[in-house]
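A protein chain is absent from this complex, but the other protein chains hold their places.
Chain IDs A, B and C follow the sequence of writing; residue 1 opens each chain.
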Amino acid sequence: MSSVFGKQLKVSTFGESHGPALGVLVDGLPAGLLIDQKRIQREMDRRRPGGSAMVSARKEADQVEILSGVSQGKSLGSPIALLVRNKNARSKDYRDLAEVFRPGHADFTYFQKYGIPPQPGGGRASGRETAARVAAGALARALLEPMGIAFFSCTVAVGGIKARKIDYEFSHTDPLHAADPDLARAMGEKVLAAREKGDSVGGVVQVEVRGAPAGWGDPVFDKLDAALAGAWFSIGGVKGVEIGSGFEAAARLGSENNDQMDENGFLSNHAGGILGGISSGQSLLARLAVKPTPSISRPQSTRDLSGRQREIEIKGRHDPCLCPRVGPVAEAMAALVLADACLCQRALQGESR
Amino acid sequence: MSSVFGKQLKVSTFGESHGPALGVLVDGLPAGLLIDQKRIQREMDRRRPGGSAMVSARKEADQVEILSGVSQGKSLGSPIALLVRNKNARSKDYRDLAEVFRPGHADFTYFQKYGIPPQPGGGRASGRETAARVAAGALARALLEPMGIAFFSCTVAVGGIKARKIDYEFSHTDPLHAADPDLARAMGEKVLAAREKGDSVGGVVQVEVRGAPAGWGDPVFDKLDAALAGAWFSIGGVKGVEIGSGFEAAARLGSENNDQMDENGFLSNHAGGILGGISSGQSLLARLAVKPTPSISRPQSTRDLSGRQREIEIKGRHDPCLCPRVGPVAEAMAALVLADACLCQRALQGESR
Amino acid sequence: MSSVFGKQLKVSTFGESHGPALGVLVDGLPAGLLIDQKRIQREMDRRRPGGSAMVSARKEADQVEILSGVSQGKSLGSPIALLVRNKNARSKDYRDLAEVFRPGHADFTYFQKYGIPPQPGGGRASGRETAARVAAGALARALLEPMGIAFFSCTVAVGGIKARKIDYEFSHTDPLHAADPDLARAMGEKVLAAREKGDSVGGVVQVEVRGAPAGWGDPVFDKLDAALAGAWFSIGGVKGVEIGSGFEAAARLGSENNDQMDENGFLSNHAGGILGGISSGQSLLARLAVKPTPSISRPQSTRDLSGRQREIEIKGRHDPCLCPRVGPVAEAMAALVLADACLCQRALQGESR
Partner (left out) sequence: MSSVFGKQLKVSTFGESHGPALGVLVDGLPAGLLIDQKRIQREMDRRRPGGSAMVSARKEADQVEILSGVSQGKSLGSPIALLVRNKNARSKDYRDLAEVFRPGHADFTYFQKYGIPPQPGGGRASGRETAARVAAGALARALLEPMGIAFFSCTVAVGGIKARKIDYEFSHTDPLHAADPDLARAMGEKVLAAREKGDSVGGVVQVEVRGAPAGWGDPVFDKLDAALAGAWFSIGGVKGVEIGSGFEAAARLGSENNDQMDENGFLSNHAGGILGGISSGQSLLARLAVKPTPSISRPQSTRDLSGRQREIEIKGRHDPCLCPRVGPVAEAMAALVLADACLCQRALQGESR
């Protein structure tokens, strides 16, 4: 039951890093939505590796095939299946690793859970799985964007360097998706310096959703912030999520942190657009802590399947900083959570014939 | 679908702050577990208000009645329903508030979602709902504690003062559940100073789970960290969650952040006990950012149901700092997530007759 | 996960036959529905035992207490919890039975599943659990009846005697809920004759739903007929379900069985109001095969917990024919299935703000 997501909108992904294909099934979208293959592809390209020295050199066209649920450019109401073939898997990079647990990876815990040895490329635990999420997110956008809802993300910290301003426009042009034009270069140099030493760096990704109406999300366990936080923590490498003022709120007084209102609306947005688990109509604002890529080529101590201590140096094609890849995935997860919340709210508000 | 939680273990809570009762249904526990009413009550007492100047003066005995699913002190395998009657609701405190949206509360968003005016005590959005979660958590403990799994929580920051050491033993005796004996007094004074001015303060709660075996949690969307983060964000007032090194990981190199192993196991625990969404056998470690209580008696600007600007001063009995109440609830949610993960893992590993 | 039902509307029941109480939680109904306690009670009274020689003599007032989710006669949108206290449990009737498996009952299979000995009154497997379903069904009716949807049931066969006409009006006045005024007396005599010999008889219950619009239900696994059939088979004693022409369709030609249309609509209703799993706007029509009550006082061979052969004669207060009790429960389940389908369809069709 690990790969199914959502309540009204059911999203199921499949595929291993070095298997024949990845894909996703999205069930529950209304009929009649415009599904534009090029729009899906554009999202895939934003997540795609191979673009710069900042990301993995694995070359994947990530061409999406629509297998079902769409006819003549419109959704039919039936499940939409999207398929992405794996083309550039290089399992030989992993041949030496089949017996050892890579530090910071899921090799050890998958072995404990399933009793299977480390799979090439991490198998199901690979970041490659997120390609399927981005494809699904593009379908969720087909529901939400016509309602005026827009998604943004950028890298607001890398290796300790923190952005002082947010420029989404600029971030699209930066290989790290850096938010701050004045610090983008310093961030890039931090990443390259680590890369040269066979190391990697962590960072912080900001996500923003504009235009979501008030009233979405459910009380108690299915709060909108709970759903979003769960969705973002499901992205490999995310170790922290804060919404609105987040950890800063912990140091504040109530009189500083409450968002007061007047007849024109809210006077601030410390809540990050969510009150009591339900959207307030303000922008949704969050930050995700992303750990440094665990695949590094520096020597590390680890264990093998038989329990013996071993030294490992990981070769292969790895992102020295995960942030520019996490951003598009985080947007996709936000789109899936909001599309689900939208459909659930329709169930409560709607009239049926 | 907002109040149902879990996959194999289904937990459903009900009840409004000023309604006749609160309660919870827990479905999916195995038969034969020892269910000790006193053990449930002890957990309830840890969360219960009325203990000190640090928490609300609302007096509730929070006596739990077991309505079903238990016979002769043992679970039957059928759903266990637990009931807590509301005794000390003082709706008159809220009479003046029925027309205005309290800043930082769910009044506005519930009105947008359901079209209902602010309910006395916040209705379903009240922190009182968490009494039901704590009762459910006590049932989850009945499954987990005999396996050697133990839960801890404490307050590690209040209003900017941060604990420098963690002493769970001490925290049990402190009205704020402060972690650090040397700073507990300063923290308490911070809270009382705010309270005297009709204000409130935020803080940070740490949660730790010891003894959970490796292999629990599911890949992709149902990762253990995703489930825990979602569960903790479902607690009112939580604005941030970090697991393991959390936001600090964002400033580190891979070579610093990876947990290396040798033949005796892990050499560090930056991951917080979870790798690839699956427990590693190490302690689960997390911190929750808790916002300052939104109910303050200082004058605030807000709106009423008709959209007019209004000034509000909130009377009533409120916690000046939520942290000591969040801790036991956060433990309960962790217990529910782990019990669910335990049963799901049994489904994969087990032999059936 | 055994006691949770529905997708958008989550219904959870709890309670054992001889425990303190039964109850149900209904989560997902919109806010603002009129919830009339008397209307709920009227449904409870239709199912209630103690009415005539045709049904069990167990006396239960079945007074429903609303614990949450309703304020000033209207739903709040939060979970509605309904409680029914058990008053007339006579466990001593069952004292001798704690060691033996009653034939035709769940004692043996529950022992195999849970390892628990036979519980007084059947424990969770008692027909008494259906009181909670009827209460929940009354809430579903609060959504559906204002839309013009109405529910009917009657007994169309008993011990081989088959009704030749259907008179719902008459059936309300008949202790067996017999459909055919001309045969009601013969049916009643059949039941009493069996009862005098310590035996019981089976029968067939018809259920009809009028006024449901076209378009409800989902393709593939959540077809409306699949949901209804599953819901009806979940009622103890039901061994068969047919919809529309049912088993008669198996003997027909396509040209006889298809429902043709003209510009005014359908020319027949062999489908029973469902095509491809989706409601057609015609009446939903179904029949349920109900086995004879397994509790009989004639001597039967069985086993005890230790595996030894034993003879058993079941005393206590039992319905000699289950049909008049199954009817109201079958209506309640139909109401729950349709309310769920209604909300799911609103999610697809609705506009959100």
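Keep in mind that, in the parts below, a contact is a pair of C-beta atoms (placed from the backbone, for glycine too) under 8 Å apart; a residue touches a chain by one contact, two chains touch by 3 or more.
Since the model is a prediction, treat every value here as computed from it, not as a measurement.
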Options C:60, C:225 or C:331, residue touching the unrepresented chain: C:225
Among B:103, B:122, B:202 or B:215, the residue in touch with the chain that has been omitted: B:215
Absent-chain interface as seen on subunit A, which is shown: 1-4, 7-8, 10, 12-16, 19-23, 25, 27-28, 31-32, 65-69, 71, 76-81, 83, 110, 113-116, 119, 123-124
On subunit C, residues whose C-beta touches the chain left out of the figure: 1-5, 7, 11, 13, 101, 103-106, 108-110, 112-114, 124-125, 129, 157, 159-160, 194, 199-204, 214-223, 225-234, 236, 239-247, 249-263, 267, 271-272, 274-281, 289-296, 298, 300-303, 307-309, 344-345, 348
Residue ranges of subunit B at the interface with the undisplayed chain: 8, 28, 30-31, 77-78, 147, 213-216, 219, 342-353
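Basically, only the chains that are shown with their structure count from here on.
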Approximate Å spacing (C-alpha centroids) for the pair subunit A, subunit C: 46
Approximate Å spacing (C-alpha centroids) for the pair subunit A, subunit B: 26
For subunit C, residues that touch 2 or more chains besides their own: 8, 28, 31, 77-78
